[in-house]
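Missing here is one protein chain; the remaining ones are kept as they sit in the complex.
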Amino acid sequence: MKRLSLTPYVIWMVLFTVVPMLLVLYYAFTVPTEGGTTWSLENFTRFFQPIYLRVFIRSLNLAVISTLICLLLGYPAAMIMAGNAFKRKHVIMLLFVVPMWMNFLLRTYAWLTILERNGFLNSLLTFFSLPRVNILYTNGAVVLGMVYNFLPFMVLPIYSVLSKIDKGVVEAAGDLGANPFQVFIKVILPLSLPGVVSGITMVFMPAMTTFVISRLLGGGQFTLIGNLIEQQFLVVGDWGFGSAISVVMIVVILLSMAVMSFFEGEEKDVALW
Amino acid sequence: MVRWLKRSYIYLIFAFLYLPIAVLMVYSLNDARSRGMWGGFTLRWYVELFQDRTIMNSLYATLIIGVSSALIATVIGTMAAIGIHNTRGVPKKLIMNVTYLPVLNPEIVTAISLMLLFVFSRMRFGYITLLLSHITFNVPYVILSVLPKLRQLNKHLYEAALDLGCTPLQALWKVIIPEIMPGIITGLLLAFTLSIDDFVVSFFTTGSGVSTLSITVYSMARRGINPKINALSTIMFTFVLALLIIVNVRQAREERKERNGRRVPKKDSPYDPRFGSA
Partner (left out) sequence: MVSEIIVQLKGVSKYYDDTPALTDVDLYIRKNEFVTLLGPSGCGKTTMLRLIGGFEKPDTGTITFNGQDIGNVPSHKRKVNTVFQRYALFSHLNVFENIAFGLRIKKMKESVIREKVSRMLELVNLQGYEKRDVNSLSGGQQQRVAIARALVNEPDVLLLDEPLAALDLKLRKEMQHELKNMQRQLGITFLFVTHDQEEALSMSDTVVVMKDGEIQQIGTPEMIYNEPVNAFVADFIGESNIVDGIMRQDYLVEFAGNLFECADSGFARDELVDVVIRPEDLALMPPDQAKLKGVVRSVNFLGVHYEMIVEGADGTEWLVHSTLMEPVGTMVGLGLEPMDIHIMKKVRA
């Protein structure tokens, strides 16, 4: 009877998760020929052409930069929020999460309003008689959009690890003669590493694969790997190549997760393959 | 002094997070042609918003898909969670790993894989494909919200119900389901918000003129600024804020109850930062 309750889900899972993934693999490893398809690695070899590699490198680059900025901004924020600078911590945390509840597209769109030529930023600059800037449709704008959208993914895991650290441990370190800087380096940082690791993963992954942010704020000139996939499916119609890029991306992400969980060094609840 | 510095830093971060939303809200009430200027107060964009057929239709589609996919996902997911909870060993591991797949996969991969499936099975792209896709990415989140509740359950509860004369089905319906109801409701809300929020999967799996809000906003935004979107954002933000306050009050009450009841401490909810803040 209890097993019976699993049946609808198992069927669903096979139909809508497993089969689609197999289809992606199938398309990635085949090319159309006259009268059918044959197995081939051609889609992958194509990906290693310079123009596509450059897209890949650019995506990697922007994702790494965004992740780093999120880490640099987010770690201190998480630490302050986990500390005793505020009396009503949960209210602060709530305020922190509220913007995340806005539709992702609207949030990204909001930056258009700010960054465009006659937008809020330039009005402000004009008001103070400063020179205007044009950062919309640049790499900078894309990174800004990523940081804005993904910063909470960095802060929250770090915050939750930091707030679980036993105060006694910190005090004990101080008691044993460590100065505040040493306490941070030798105690707090290592203890918060799991949070940092999951924060990095949670920012890097969507940053690496987004196509919306780059499309809206990068204005379509700065194609990232997500845009490349989108184009293959919705514009070019080359599903084989699109699937191959997706497979490469999954591999990159699985690899980075494996590396990360190696650093984390501790058994996680989430079983990866 | 240091404390003052710390607080300022957080306020700066908050400014960064809220600035775009505030700008949108202000601009939604701005009657200026040139958007950099303040041209006086107006509700014109709101009126136009409600007269815009495209936006209204997509709002309607979003709500329909959101509600129905959340409900169906909740039913399937709750049943699945109960099943998974009572499964052991390799089958359990296998099911859990596949369950995590849509959660861990980049959205775009989930999106194109579903698109391929629908093309392959020659389905017509539209409401049905959209609904199926939304259910697919929602079910894992429902499962991950319900499973911790099942784990905290006193494991003799089911037997106690049998002991008092329930058939297995009655025990499930009269005891287990009511006991895990908070988890089910969290799952339902989570599924609903994820569905409303989704763009990528919808973008790849919709068709024949069916458009969700996200898709409409995307196509409008690609053509530049549109004050109607500002008005829409303001309304949605206010709505979400209200919803959030309700949920939080509910959660606080629940927690107070649990603390009084000396129950097992709450396990982490599935990882969506919006829900993991507690």
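The letters A and B name the chains in turn, as written, and every chain counts its residues from 1.
The rule is simple: a residue touches a chain if its C-beta (ideal position, glycine included) is under 8 Å from a C-beta of that chain, and two chains touch if they have at least 3 such contacts.
As the structure is a prediction and not an experimental result, all values here were calculated from the model.
Asker: Looking at the whole complex, which of B:G40, B:G165 or B:G224 touches the chain that is not displayed?
Answerer: B:G165
Asker: Could you tell me which of B:N154, B:S219 or B:T238 touches the chain that is not displayed?
Answerer: Selected residue, touching the omitted chain: B:N154.
Asker: Just to verify: which one of B:M25, B:I95, B:V142 or B:V175 makes contact with the chain not shown?
Answerer: B:V175
Asker: Please identify, in ascending order, the residues of chain B that touch the omitted chain?
Answerer: 154, 156-157, 159-167, 170, 174-175, 178-179, 181, 257-258, 260-263
The working rule: only the chains that are shown with their structure count from here on.
Asker: In whole angstrom, how far does the Cα centroid of chain A sit from the Cα centroid of chain B?
Answerer: Centre-to-centre distance between chain A and chain B: 18 Å.
Asker: Considering the complex alone, what residue numbers of chain A touch chain B?
Answerer: 1-10, 12-13, 15-21, 23-24, 27, 73, 76-77, 80-81, 83, 85-86, 90, 92-114, 116, 118-120, 122-123, 126, 148, 151-153, 156, 160, 202, 205-206, 208-209, 211-212, 215-216, 226, 229-230, 233-234, 239, 242-243, 246, 249-250, 253, 257, 270-273
Asker: Which chain B residues qualify as touching chain A in the complex?
Answerer: 3, 6-7, 9-10, 13-14, 16-21, 23-24, 27, 34-37, 76-77, 79-80, 82-84, 86-87, 93, 95-102, 104-110, 112-117, 120, 132-133, 135-136, 139, 143, 168-169, 193, 196-197, 199-200, 204, 213-214, 217-218, 221-222, 224-225, 229-230, 232-233, 236-237, 240-241, 244, 248, 271, 273-274, 276-278
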